[in-house]
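Heads up, one of the protein chains got dropped from this complex, but the rest are sitting where they should.
This part shows chain A:
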Amino acid sequence: MRLARRRFLTLTGAATAVAFGTNLPGTAVRTGTTPSGGLTGNPFTLGVASGDPLAGAVVIWTRLAPKPFEPLGGAPYKPVGVDWQVAKDEHFRQVVRAGRATARPEFAHSVHVDVQGLQPGRHYWYRFRVDGYLSQTGRTRTAPAPGQRGGQLTLGVSSCQSWPDGYYTAQGHLADEDVDAVVFLGDYIYEYGIAAAGGLRNLTDPVPDQFRTEADTLDRYRLQYALYKSDPNLQAAHLNAPWITTWDDHEVQDNYAGLTSKSNAPVEDFLVRRANAYRAYWEHLPLRGPAPQGPDYMLYRRFTFGRLAELSVLDTRQYRSDQASGDGWKADSDARRDPARVLAGQQQTQWYLAGLQHSRATWNVLANQVIMSRMDLDPTPADLYNMDAWDGYGAEQKVMLDGLAANRHRNPVVVTGDVHAGYAMDMKRDFADPSSQTYGVELVPTSFSSGGNGVEVSANGTKFLAANPHLKLVNEKRGYCVLRFDERELHVDFRAVPYIDRPGAPVSTVHSFVVEAGNPGLNTVAGEAVR
């Protein structure tokens, strides 16, 4: 990866500054120094974003799409130069970095600039311009300096934003939270075709015909991202803070596993689909380059927020073995515990555990897709496990959990997506024994939208509570978590909205927990009832 980027720099050199100066306020003149990109309308219909913050760098993103639901997003079939600026203030009086990037049709006219040379631990504002069109202004924030002690870190965390499952009210509220970064745990899009009425959005203006089929080819995945990213609340959430994202299954296909598609399509065909999906994912999110070339892409990575926190981001789809026993909820079996079957894969697991062991941070956060703790759906003495979650990969689950337990003093915090439910769990040496040692916590911050309005506690939620004494909270409304870390404690708010089948729901905190540094386990905040 690093090599490829260096080669690129050698070939093309650093971006050059472009002189602007002929535009007067309120005009949209094409300047002599800005060659026409041939755009036929405002190209910033999908907003702007930033992501993957480091102490001195952050990626800023946009995509040129004057007609986002048309082929090529309505952009010309040629490269287009895009100017960008990063400033210390929202009025761009102190521009500290600027340049020109090239939006290429082979990357859906997306722009990813890895802006470097920034100061650690501060806000920046950024924007783009092309052909006289000025983008929205995004706010971003760099990570604190590597050795920085103390301070605070606030993360917004969620997952699963099926567009036809409802309005992005939760994302809209997250845009109003003062978070340093947003961590997104997968299912940014769903691959399914979308009906004319847009599902639970129940639109009067029909979703165009080209959305009816399931996403499979690159052009079709791009369309899906265009629809999702056209939502103003999602755009607002990106405008407010840098995002650190990982994928789960639906960015490609429901419950795919490595080389195995849900329909057991020929591997040769599925890898083409996976390559198309991975490329579209990269194109639409603020990720560093280089872009995926083919069906493989290394997404797992680590972020450091001074000495306060480290965030490791997993990819538990790309390398996993096929689900055991035909997937679904199954009783314990030899297949479930087969040591030859992996979820993260040995290389990623070792990378993670070695990093955890060498971490100097007070808090060690793991951005994870599927539930890592034991989660039994059967309240009787029998067991019922989700073959798609870590429970379905018992051998590697044990390696991970043993590794976390061995690093109990490093304060492991696992955040998990996938299940469209808010859960809070103590991670136990023996999940069947409530008196056994707690070595970490797993927080599942429900979904942004997948699952529709949701309920407080479903029938399955009741079963989970009965079968899993380490499970301290179930709430199945839509929303997100806000995690506030300092040297002493982690404060977690589970935030939820009462409905998403129409816009405008208010947000409220359904429950809060505190985790003390050095003393793993969930403590409910005074005044709140917990089981």
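Simple rule for what comes next: a contact is a pair of C-beta atoms (placed from the backbone, for glycine too) under 8 Å apart; a residue touches a chain by one contact, two chains touch by 3 or more; residues count from 1.
Definition applied: contacts and distances are computed from a predicted model.
Q: UniProt protein name for the omitted subunit, picking from "Amino acid/amide ABC transporter membrane protein 2, HAAT family", "Sulfurtransferase complex subunit TusC", "Quinol:cytochrome c oxidoreductase pentaheme cytochrome subunit" or "F5/8 type C domain-containing protein"?
A: Protein name of the absent chain (UniProt record): "F5/8 type C domain-containing protein".
Q: Which one, A:252, A:275 or A:371, makes contact with the chain that was left out?
A: A:275
Q: Among A:71, A:339, A:434 or A:518, single out the residue that touches the unshown chain.
A: Spelled out, the listed residue whose C-beta touches the missing chain is A:71.
Q: Out of A:290, A:328 or A:469, which residue would touch the omitted chain in the full complex?
A: A:290
Q: Among the options A:115, A:344 or A:467, which residue touches the chain absent from this view?
A: A:115
Q: Among A:94, A:263, A:436 or A:462, which one is in touch with the chain left out?
A: Spelled out, the listed residue whose C-beta touches the missing chain is A:94.
Q: In the whole complex, what residues of chain A lie against the chain that is missing from view?
A: Considering the whole complex, chain A reaches the absent chain at 4-5, 7-9, 11-12, 14-17, 19-21, 23-28, 42, 44, 59, 71-72, 77-79, 83, 85, 87, 91-99, 101-102, 104-107, 112-117, 127, 129, 132-136, 193, 195-197, 199-200, 202, 206, 209-210, 212-213, 217-219, 222, 268, 271-272, 275-276, 279, 288-291, 293-295.
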